[in-house]
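Below: one structure, written as structure tokens.
One protein chain omitted, others in place.
Residue numbering begins at 1 within each chain, and the chains themselves are lettered A and B in the order written.
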Amino acid sequence: MTTRTRTVALLLIAALVLVVGVPLLLPDWIVFLLTVASAKALAVLGVVLLLRGKLLTFGHALYYAAGAYAGGMAVRYLGVHEALVLLALALAAGVAVSALLGLLVARYRAVYFALLNLAFSMVLYGMLLKLYNVFGGTDGIGIHEPTLAGFRLSGLAMYELSISLTALLVFLTHRFFVSPLGYTLRAIRDNEVRVEYMGVSVWRAVYVSYIIAGALAAVSGGLIALAVGHITPDLAFWSQSGEFVFVAILGGTGSVLAPVVGSVLFEFVRNYAFKLSPYTWQMTLGIVLLLIIFFLPGGVWSLTARLPRRSHR
Amino acid sequence: MSALLETVGLTRFFGSVRAAEDLNMRVEQGETVGIIGSNGSGKTTFLNLATGYLKPERGRILLDGQDTTALPPRAITRLGVARSFQIPQLYLGMTVLEAMLLSLAARDGRIGMWAPLLRGEWIAEARQVLAQFALDSHAERLIAELPEGSRKLLDIALAVALKPRLLLMDEPTAGVSTEDKFEVMDTLSTVLRGSGITTIFVEHDMDVVQRYSRRVLVFDQGLVIADGEPAKVLGDADVRRAVLGHV
Partner (left out) sequence: MRLLLVVGLDGLAYASWLFLVSAGLTFTYGVLRVLNLAHGNLYALGAYLGATLVLHYAATGSTPALTYALLLLAALVIGVVVGPLIERLFLRRVYSRDEEVQLLLTFSISLILEDVVKLTWGVTPIFADLPYTYLGRVRLGGVNYAWYPFLLTAIALAVGAFLWLVVTRTRLGKILTSVITDREVSLTLGINVPLVYTLAFTAGAVLAALGGALTAPMFSLVPGVGAEVLVTSFAVIAIGGLGSIGGAALGSLLVGMARSFAVYKFPEMDLYVIYLIMALVLLFRPQGFFGEIEVRRI
């Protein structure tokens, strides 16, 4: 019981710090950075979820962009400005597209899985870029003056919305991870044949996981659309997918919190590094990724796991 | 009454290698059958065919009268067939307990997304099954860290946990040291005896087959060349030559 009360206490303190302390004590630009980081963390969480089934995707920005543009389209064509509606639409778009593409993609693993997702994400990118009349091309779509339950969505309110929604979804994903389906996904990573011989459908487990991962990324995109106020086709570009993969690998797949921590670190570092030298940013990512591959296969999170190891959660 | 497992004209080649040719056999409910044969005689292929992992070129497989030839392993498992493997097929990244719990969840068809896997109703039963196989002391260990013999037992335990009607075991003592062989088989027999599970196990160790089966089928190059009581079948010179290469 004491461990449980201790965890709850820790969570409450963390919540207090994040919800009240941060906006009160830290400057606006940091609050904004945290807003963006926590939103993007959801897309990374989607990638991590799939990685637990050893499913590496290089196209997750597909759902990120789908969510953002679902919101954007509602703004542009339906005049919707309510954040909650836009987020709901983002979620719906993510579920719909992943449910459709998952039918094909869930059959595959390894190279095919990774590249099929990449291919489809680049198709979406192409569409967003070229169908100027529908999507606004490189000009993108502006999401001006959104509201939250009728009230103006200020920077502070956006921050609170982002971290609470992220906290909720992280919690739900944690429930998924410890559920039978979550364990089935891990079993699929280790031994698909055995899973089938338990009478469980591997395809169905992968399909459902894929939809959940897509939904997470779509909500992420919806939040970003609201936070940044402007969306462009770049949201679907392969380098965005690459970033999600990078942060996922950086944080490791060991914990639901890793994507959040990793995302925050990433946004801060990127903020500085990109300004310093934009033409070496990707190279830096590449080099760091190589270092992780060779020296820290469990991601940075594995450094904290010097605790008595039970199972690779 | 139909046999629990029956194959009719089962045929499967790998190129020119004959793994099964016009193989006909029946196993009735409640039997404990050993299948013996030299390497390459088609024993593992038989299990792969019977459980739907491979498809035959000709012939049918019937489970309790139902034609299961076209079904995948998943469906056949759900019909009450469980299988263990020559090389243990395990989830190396999980603990022993977690793997057992997953088996139970699968058995009950409760692979949900919300309630945790580690829940009371299953944990008790999981520990109980593990205890039957003397694995309960390993419950919290990562499967990757289990010794070889325990891995074998776990592989079988996970199959038994599914409460099948028919249990197929592929070389349950393979990779187990000679001293431990009988211990493993004794544990197995104790567990299976009261359960009413029909058992077919593939072996190439004649002593094990002699001691633990009530009936023996001898495979040789995809054909059943003998079928009967262990003592009689294994005493036959032709059988010994086929299985051991000498008399």
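FYI, contacts are C-beta pairs under 8 Å (C-beta built on N, C-alpha and C of every residue); 3 or more make two chains touch, one makes a residue touch a chain.
Since the model is a prediction, treat every value here as computed from it, not as a measurement.
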Neighbouring shown chains of the undisplayed chain, as defined at the top: A, B
Option touching the unshown chain, where A:Trp29, A:Tyr77 or A:Tyr112 are the choices: A:Tyr112
Candidates A:Leu161, A:Leu226, A:Val261 or A:Leu285 - the one touching the absent chain: A:Leu285
Residue, one of A:Val22, A:Val85, A:Ala99 or A:Met127, that touches the chain absent here: A:Met127
Contacting the left-out chain in the complete assembly, out of A:Leu10, A:Leu84, A:Leu168 or A:Val193: A:Val193
On subunit B, residues whose C-beta touches the chain left out of the figure: 44, 48, 53, 85-87, 89
Contact footprint on subunit A, counting only the chain that is left out: 51, 54, 56, 58, 104, 107-108, 110-112, 114-116, 118-120, 122-123, 126-127, 130-131, 193, 238, 242, 245, 249, 279-283, 285-287, 289-290, 293-294, 297
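Basically, only the chains that are shown with their structure count from here on.
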Separation of mean Cα positions, subunit B and subunit A [Å, integer]: 43
Contact footprint of subunit B on subunit A as seen in their complex: 175-176, 178-184, 186-187, 189-191, 193-194, 196-202, 205, 208, 309-312
Subunit A partner contacts - residues on subunit B that touch it in the complex: 51, 53, 72-74, 77-78, 82-83, 89-95, 98-99, 101-103, 105-107, 109-118, 140, 142, 158-159, 162
